[in-house]
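Please see the structure below; I have some questions.
Of the protein chains in this complex, all but one are displayed in their positions.
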Amino acid sequence: MTKRERAEDVVHSMLNNDPFSKWLGIEVVEISPGSVTLRMKVRKEMLNGFGYCHGGVTFSLADSALAFAANSHGKVSLLVKASMSYPEVIREGDILTARTEEQSLSNSIGIYTIIVTRNGHQKVGIFQGTVYRTRKDHMLNQTQSYNQ
Amino acid sequence: MTKRERAEDVVHSMLNNDPFSKWLGIEVVEISPGSVTLRMKVRKEMLNGFGYCHGGVTFSLADSALAFAANSHGKVSLLVKASMSYPEVIREGDILTARTEEQSLSNSIGIYTIIVTRNGHQKVGIFQGTVYRTRKDHMLNQTQSYNQ
Amino acid sequence: MTKRERAEDVVHSMLNNDPFSKWLGIEVVEISPGSVTLRMKVRKEMLNGFGYCHGGVTFSLADSALAFAANSHGKVSLLVKASMSYPEVIREGDILTARTEEQSLSNSIGIYTIIVTRNGHQKVGIFQGTVYRTRKDHMLNQTQSYNQ
Partner (left out) sequence: MTKRERAEDVVHSMLNNDPFSKWLGIEVVEISPGSVTLRMKVRKEMLNGFGYCHGGVTFSLADSALAFAANSHGKVSLLVKASMSYPEVIREGDILTARTEEQSLSNSIGIYTIIVTRNGHQKVGIFQGTVYRTRKDHMLNQTQSYNQ
């Protein structure tokens, strides 16, 4: 299994077992080791009291992207801290794309920037997240059996 | 109308018009000007691929608490930036409580810390958020009519 | 040696060997395991181009407080990520006090909030920091010999 195949296996297994990412309607656009691109559409039930997309929904998309990118190396990796800036409001029907960038990777810590764009170009979220990398491997056979 | 009554009106109107906070099952425990306590229960569809509560769900609860607390003063206030730390994993069935603390309030900027606890005592999320305070008032009559 | 004595030993050794904290004029007000209070005075050479205290100086005070508090348990602990909010500008001559609060402590991660106040009461900085706790003990005898 190549590194790219392992990355694809881990990400697809994680998404298949992730009810909240499925509720969000997240689709995987692209995967490589340490990197993913995800996409989703903002639905009515994701809006806040101002009629804009709830800040937690945008954060959740970026957080799923972080989790998939960080775990794609094959080690179980858990979110420690994340921050997000919101330069523009987001509306119902907008298509959001989240692209990860791996800023740094050591044995124990990984740091990622995720840029969320609307409708292909305008930046609507800038996310930075830190994961703690455990020594535990993703057991792909077991994970795959989850999907059956 | 007292300041407390205005705070209660704003928060209840915001929650009533907030489909995502309703999907989360958020209940208001306590309101005073600049401060709220919210509560929700973690359901199966809020879990991630590891079987824990998705980090975006915990963030969303804290973000709703921030929005309600910041807007309870009566000025429309929008999230600019937030960060969250995750000291412990959260499981299905856990009851989460978010309590806001207003650290600072100027004409244009408000800063809030929100502590999320599990089952009444253990800290599972530490959130810090900054809002931009517009000069626009919450129009309560109009907002109240939303609720009818 | 009690836990409090060990905390005092670690913090005093760290400060004695920390040229930048000494340049800042940091004094230790109080130490207990997992907690410190520090104090410093803003000098002319700490100002920025607007004549206010440089944001990096306030951050540095909070960061030293984080490092001292986190390491006071006796394990070498390194800053992973920190964020700071600046509710008010700070001026030359202001006395800054930084008080730490340990929000969470696990084997590998510690999370701290540090509130910086001016002249005893007004909040001028809200800092949140995450440290990675190594398995390495502070070797106090060796550290003490650094001071000779």
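We call the chains A, B and C, going by the order they appear; numbering starts again at 1 in every chain.
One rule holds for everything that comes next: a contact is a pair of C-beta atoms (placed from the backbone, for glycine too) under 8 Å apart; a residue touches a chain by one contact, two chains touch by 3 or more.
The shown structure was predicted, so the numbers you read here are calculated from the model rather than taken from an experiment.
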Chain not shown: contacting residue from C:21, C:37, C:72 or C:100
C:21
Using the touch rule from the top, list residues of chain A that touch the missing partner.
83, 85, 87-88, 103-104, 106, 109, 111, 113, 115, 123, 126, 128, 130
Taking the full complex into account, what residues of chain C touch the chain not shown?
13-21, 23, 44-51, 54-57, 59-61, 63-64, 67, 76, 78-86, 89
Considering the whole complex, not just the chains shown, which residues of chain B touch the missing one?
80-81, 83, 108-109, 111, 130, 132
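The definition used in the following text is that only the chains that are shown with their structure count from here on.
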Computed distance of Cα centres, chain C from chain A, in Å:
34
Here the gap between chain A and chain B, centre to centre from mean Cα coordinates and rounded to Å, is 23
Send over the residues of chain C in touch with two or more other chains.
83, 109, 111, 130
